[in-house]
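For this depiction, one protein chain was excluded, whereas all remaining protein chains were kept in their positions.
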């Protein structure tokens, strides 16, 4: 028997309804580049889900691509983007933002989040510094929801960040690669409608939430950067058969599928968390979403070897290992039970 | 009844075997980023198809993305790439190559191709010009096979171009977005093995030849640029669920499917060509592959209106219209017959 | 005796008044980065010379640097710049514009100029093409005055080009690396005030017109791009001791020195032209400014060897050589007489 993998939330294919939809529509002739009827329908459903008929929606293929394309499109040539030092764009995107010419300005992370007060202090300090024209102008704040540590900003925190951004005339962009897993967490005090009103742009992650690929970028008030279609293509991010993305998001946003499968991941994650907690195994961070970070001893690691896969996050001075276990849209109770049985 | 579309070769989804394979393997857990077993298998089959066990293969998502990523990875900072003035990178990629900092140096096109002698003359002239260090160094030749006009370089032409490149110490890169349609043309005097031995890099187009998306980049002698994986990610071109690409190319390179469906497009294209020829309708260019460019009168256009879709390529001074009709991997005889019946 | 050089207009140092001014002010303490009193004074004099108190002026160091910095600052991420195929940015700047991510879109040259009608046709054709979002958006027209061939646009031509730009909502930028030599030509029907009203930005070349270095960028209606100071620094174009540029332009724009020394170059150029004309030596192009392009036979070349230096521009099929002779702000009558005596 193959080991069960909790290494990440993109180990499997796509939700079966997506595959069915792809098969059913396969030979229907449609225009390319996102001008197909599936994309149109999916966009409409997303606008409806966020309660904003004026929103503009674009479908891109992957997360790093989406981050660098959107950030580059929204920033001026001379501007950089503020992120937590643990932000995905700061660490794990091979410098894709810098490749587009923009500095990622890092702030300290606290459980994967930037602190609202530190953001404000940074911006005030920057603008008070007479040498600021010699520095990179901070033109955007990037946050991920949930963060790379599975944690969540509260509605109040995002509201305050957005207020600060508006006060300084800069943008707020929310990386929602795992958006569903954030919104469906018991710890989340926001709806997708709330979130759409608290930023200049965000994206709804598909790759990690049941799609084969795809991220839906939303400009909530129709505030799409000029010539964004061309910019997408310039960044190599325009899919010829846009239908592949349209069909997937159309399916995910039919009958709340996106939210239902996200909720599944959360429920499995809480069961998984309980597996560890019951045994007194501590966590590196108290995550309310689909990524969990138990700290395992070498013996515990041994017990799982060859049976369960997960990620090594860090090694502590005492030899214990910070691990990451991720559940997903397709995790099943049996997988958690199996883990419970062997640990 | 919907009109039948000949506008391009990416109007439909994917070959049914691909969809079946996706469904069959859907819940199998596999690592991300192209390290799955499907990618490994697909790479092996491609190496075998080109007869080069030493080749390195990478799967990217789309054509423009592949062109800009590969060209940027293979060129020095100070180098540009030579292309026909009608080359895809020179015209229809939103400046993606320039976005990466490289000039596209254009040579005149002749039926969509660069002339071997003109290439040689250009390079000799460049190197003889004492001001050349003030210019963009031509570090690569880009050709498309087939070209944007459906035409084909002969084996002799490519051999001579490759010889010239080696003489000047520069690279030859072949854009094979429609590679199957070139290789399966009756006018083609090369195999994929020949082609693999006549360039520094090429790619096998999937998007236009039966896949939902995907291009297989081949470095025939294992001459992959250093850190190419990181460069792919930096360009936003790394697919998290690499399995989507692996499964598709594995299917396409099983039992010669790629070549068989390519051949289908060619046979339909020749039938389509005959439909026009029989009526004495001239062509803008004599294309031996899946794109055909009949010149239609306004009356002929009228007759097709609402029944058959195609692309407008250009308008001639006398009012006639150069059109493009493309067949594809899934074109069927009935579509050609229908066209025949209404024109 | 050393040979006399007509190879270019930057073979010597600077006008002696500039050196004197540098020496006189040498130990005066002034702020850096262009915030010194000399820059302030020079800007004021330039505003006055062009009759536009609202103009914004910036001093950069060299021509290629100025072109790429200004073009990058004024263009959107997705835009390219239209230039004659012989334009300096298209040929002799090592791809500095592409390095900043923008395509140089070339139009045919006619005596070094773009044709107004061809520009209009290009823009109309572009906007009529339904595939334009897949192409590089032409966001600016770049012309050089005088051109790389010493020729001049008439006031009517520039007016029409500027009208076309405004009609399409794009920018007009004039490279004035040799501006003085254009304005002081007998063939010029414009003043610097006229020119300032017929573009979105231009620069007054210092390097080739009597300065050690320096180009004065002018945004005639105060239309400076946001954060241009930071953009200058980002492009490596900010001089710490801005006084070096301020003193030079302040001197050049005192008592019309810039125009007087430009006129000197023109007068010497016309004498030089006469030297060749009197002998029936033809010209490659009929240039009214400080660059002249006589076509010399091998024998004539021989006669000048070791005595007079000039540039080889091209070799004709019959073996004759197109040469370039440039006069400058410091050319003297004796140099022309000497040439006359030996040819």
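Going by the order they are written in, the chains are A, B and C; count residues from 1 in each one.
Simple rule for what comes next: contacts are C-beta pairs under 8 Å (C-beta built on N, C-alpha and C of every residue); 3 or more make two chains touch, one makes a residue touch a chain.
Keep in mind that what you see is a predicted model, and the values were worked out from it rather than measured.
Within the whole complex, the absent chain has one touching residue among A:91, A:187 or A:301, and that is A:91.
Contact with the chain that does not appear here is found for just one residue of C:244, C:296 or C:339, C:244. Counting the whole complex, the residues of chain A in touch with the unshown chain are 78, 80, 91-95, 98-104, 130-131, 133-136, 312.
Taking the whole complex into account, chain B touches the unshown chain at residues 72-73, 76-79, 101, 133-137, 226-227, 229-231, 233-234.
Along chain C, the points of touch with the absent chain fall at residues 2, 4-5, 7-8, 10-14, 16, 19, 22-23, 25-32, 61-66, 68-69, 93-96, 99, 207-208, 212-213, 230-231, 233-241, 243-244, 309, 330.
Basically, only the chains that are shown with their structure count from here on.
For the touching copies chain B and chain C, the fraction of interface residue numbers used by both exceeds half; the interface is of the same-residue type.
With centres defined as mean CA coordinates, chain C is found 50 Å away from chain A. Rounded to whole angstrom, the centroid-to-centroid distance between chain B and chain C, based on C-alpha atoms, equals 42 Å. For chain A, residues that reach two or more other chains under the stated contact definition are 230-231, 233-234.
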